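A protein chain is absent from this complex, but the other protein chains hold their places.
To keep things simple, chains are lettered A, B and C as they appear, and every chain counts its residues starting from 1.
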Amino acid sequence: MAAITLIEAITMALAWELKHDDTVVVLGEDVGVNGGVFRATAGLQATFGSDRVIDTPLDETTIAGLTVGMASQGMKPVAEAQFDGFMYPMVDHIICHAARFRYRTRGRLTCPMVLRVPWGGGIRAPEHHSEANEAIFTNVPGLRVVMPSSPQRAYGLLLAAIRDPDPVIFFEPKRIYRQYKEEVVDDGEALPLDVCFVLRDGSDVTLVTWGSQVKETLEAAEALAKEGISAEVIDIATIKPLDFDTIHESVKKTGRCVIVHEAARTAGFGAEIAAQLAEKAMFDLVAPVERVTGYDTHIPLFRLEMKYLPSVEKILAAAKRTLAHG
Amino acid sequence: MAAITLIEAITMALAWELKHDDTVVVLGEDVGVNGGVFRATAGLQATFGSDRVIDTPLDETTIAGLTVGMASQGMKPVAEAQFDGFMYPMVDHIICHAARFRYRTRGRLTCPMVLRVPWGGGIRAPEHHSEANEAIFTNVPGLRVVMPSSPQRAYGLLLAAIRDPDPVIFFEPKRIYRQYKEEVVDDGEALPLDVCFVLRDGSDVTLVTWGSQVKETLEAAEALAKEGISAEVIDIATIKPLDFDTIHESVKKTGRCVIVHEAARTAGFGAEIAAQLAEKAMFDLVAPVERVTGYDTHIPLFRLEMKYLPSVEKILAAAKRTLAHG
Amino acid sequence: MPTVATFDIEYLQYLGPDGNLVRDDLPEFAADRRVLVELFKQMLFTRAFDTKAVNLQRTGKLGTYASCLGHEATHIGIGSAMQYDDVFAPSYREYGAQFMRGVKPREVLMYWGGDERGNDFSGPPHDYSWCVPIGTQNLHAAGAALAFKLRGEPRVAVACVGDGGSSKTDTYAAINSAGAFTLPFIQCIINNQWAISVPRKAQTGAKTLAQKGIAGGLESLQVDGNDIIAVRGAMDFALKRARNGHGGSCIEFVTYRLSDHTTADDARRYRGEQEVKEGWEREPFLRLRKFLTTEGVWNEKIEAEWKEECNRLSDIEVNAYLETKTQPVEAMFDFLYGDMPHDVAEQRADALKWEGR
Partner (left out) sequence: MPTVATFDIEYLQYLGPDGNLVRDDLPEFAADRRVLVELFKQMLFTRAFDTKAVNLQRTGKLGTYASCLGHEATHIGIGSAMQYDDVFAPSYREYGAQFMRGVKPREVLMYWGGDERGNDFSGPPHDYSWCVPIGTQNLHAAGAALAFKLRGEPRVAVACVGDGGSSKTDTYAAINSAGAFTLPFIQCIINNQWAISVPRKAQTGAKTLAQKGIAGGLESLQVDGNDIIAVRGAMDFALKRARNGHGGSCIEFVTYRLSDHTTADDARRYRGEQEVKEGWEREPFLRLRKFLTTEGVWNEKIEAEWKEECNRLSDIEVNAYLETKTQPVEAMFDFLYGDMPHDVAEQRADALKWEGR
């Protein structure tokens, strides 16, 4: 057992599943001999052959459509969108077909597929390589949307996603692909797809987040602790379906909630969490809900991108605003 | 001045703008001699010629891409997606380009276009003809999202959309295309693109909605009135940007809010409204926010579709739940 | 300039509109005239069904319906050539092909009657259901073909799309994938001259729709889609080629939509009577009836008897459809996920509550 990065955990999970399930195939642009532009599939084609790890023509519509086709004929394809910003041409096949085959045919045809999407900003990449677009899918019934934020969670959630009988959009926060290493047991153990992770216990304020922002959020919790403020940190990880109960339990305790996400604020997934708080936890809250998010503009090219993203300072300020109440 | 239906108001606005602005063109599938499958463009090709009202090949990617191309070269194209469910292949060009040309080029190239989308269920149509998918766009910076719910608002908002210097997604609630007639003055007067419409004043509870559900919501308000309960009804109409101030003013008065929309609940746009209430109106609210929405499943084929949609009864029940508080 | 590549689009036809053979090298299957009689009977059945379906819609007992009037030779030629293990990906009006594969007429009616169970049909369970988003089915079929290839199965995926759908980017993507991966895939382009109100010539500057296949390096052929011998012959050839690992084909079937686009359409708005009249002169029954009659294997009496049988069989199906009870409300939740998430389960309970259950 070795300490590995988040992206190495992805590779390890893919290798495990390719090895143990014949029906699994990996496909996408440059996933073969090149091992993916982020090296997520490094070495897999050499090990499993070009019938299991398949380079596709350069067209995301093609990748999505072939994936749906294969999934409905007994395979478990794991497709890669090379970057978040190239995923949009896949939206049609995902929404109209992947999310509906089971529903449409009353269970006759199903679509057990995973779409892996390197996600989010902060890596000084070119345009369209830095998008936080999970909200495209969160209103779509029939999908699951997952985003791990640690090597262990990446491993366990990706295994679960591949084994799930339905389509899973699997966002990978690329900014933390190599942020730190963690020991991950390569035992093929999957994690549940509908349970939030409480990363830090606390009693004064609940910080809810996912993806790359887990980093800043934990740092903010640490800074708050230094000031004697106890923050609970929740990584929702399985965005859809949302495990609201865990959030609710926490807010019952703290009475305060700050939601942190990278996507633009308006109608970002944070809105759904805030909405459920307004519906189910109104009388538990002692302070207005706060959202710390990307601005309602496109993430700028890299010279300005860090000014777009939520920062530790902004999280701290929001947490303190909630503490002014109650 | 004649009393006309919502769809006739659309046709009238298109005709006005085609007549008064040379740079306006209408394009889409079957918009020409056939006048559109809903007759929204009926007669326009005969009047303005096939250089102004253009039938395209059958491909939504094509329509979206050509529209962006024309818009960036000095034209004001008004494109039609034949149905809501066929809009997904347009998402790439809309998100990656229409919404970004101005931003990307620091104002050098712009994209003044309108995408008209017949929207929503309840007309006993085949699969993919009944979708409430506005949430695809509400998290996307650079877009405006509009949905009129009366002939007058359809006329004024469509004119405003065409004249707006940026891309506007214009959803047309097809269930109420011919619901009733209203006098609309054909005077070329546009409505603002960022102001909610208060359709009925009230003091006990605020009902917020848009699109086809305005019908059921007004009926629910009427039924509440019979029971001595005074409901304020707001049609947000310009979904993005949201005029939250009008909603907030109302909730300050009523202390209660029920949000009604047709789209699936989770991460529907109602979540954003509820979130802003949780952020800015927590201390005005005396009852938890309620959402009456489509279920988190696909709208069924027509035998069951009315059981999917929000109903007057469901709105009444939600309003009464809020009235049990405070 | 040196020429680096040359392509021909050939046109396959055996039976002219007048019922005479235009060439004498009939494909093998046609040697047995009884096979042709069986195909003709299927064509007649399909038309009888289609007429009933349109009537059901007109009397308010069916939703919008897309008639297959005029396409029967193409549809049945395609369906009859395929094997059970092959995968069929229809668009929405290829009932004739689906009947050949075991789909029941009542299932067609259920689908257009607003009941998802029509998609859980009696045809091969691996076949795709009707596909409303034009052209997307082509890529699913290509994906199926990729699965067959990877697993080494001798199966072929066949997808149908219209002349309008030949403009759809998904069609190109399917054709290109089939060429890039040498897939057992056949792209049938059913050119009935109209995409709702948009005529064939407005779809593309391409002289033939068959040549769409050249862009992906597929075998590309144009076929008289009103001549079932040609349709079946072309399909037999392409299927064999694909099954033997030699890759995909793109076949344009030239036919004519004799009906409105769907029952929601009124074609008189956009096309002239003369054109439709000419369409009726080239339609598929006329010529096959003449040919079979000349060959002595068909006559008016057989036809009258068979038509009666078709009506009887169709009525059974129509009645079965009309007697189908609407699904309970929970059906809209129960088939959404394999493992129902907690939030969906809560909403299911809410929906049941509104039903008083």
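Going forward, a contact is a pair of C-beta atoms (placed from the backbone, for glycine too) under 8 Å apart; a residue touches a chain by one contact, two chains touch by 3 or more.
Being a predicted model, the structure only gives us computed values, none of them experimental.
Checked against the full complex, the one of C:26, C:215, C:286 or C:320 touching the unshown chain is C:215.
Contact with the undisplayed chain is limited, among B:164, B:219 or B:284, to B:164. With the whole complex as reference, residues 1-12, 167, 169-170, 172-173, 176, 178-180, 182, 202-208, 210-212, 214-218, 222, 247 of chain C touch the missing chain.
In the full complex, chain B touches the hidden chain at residues 25, 51, 56-57, 59, 61-62, 64-75, 92-93, 96-97, 102-110, 141-142, 144, 164-166, 194, 241-242, 244. Within chain A, the residues in touch with the undisplayed chain are 29-30, 32-35, 37, 55, 57-59, 61-62, 85-86, 88-89, 124-129, 265-266, 295-298, 300-305, 307-308, 313-314.
Keep this in mind: only the chains that are shown with their structure count from here on.
Overall, the chain located most centrally, as judged by its C-alpha mean against the mean of all protein C-alpha atoms, is B. Put simply, the chain farthest from chain C by mean CA position is A. The distance from the centre of chain A to the centre of chain C, with each centre set as the mean of the Cα atoms, comes to 41 Å. Centroid to centroid, with C-alpha atoms defining each point, chain B and chain C lie 36 Å apart. Residues of chain B found to touch two or more other chains are 61, 85, 88-89, 127-128, 266, 295-298.
Taken residue by residue, chain C touches two or more other chains at 116, 133, 169, 331, 336, 343-344, whereas all remaining positions touch fewer.
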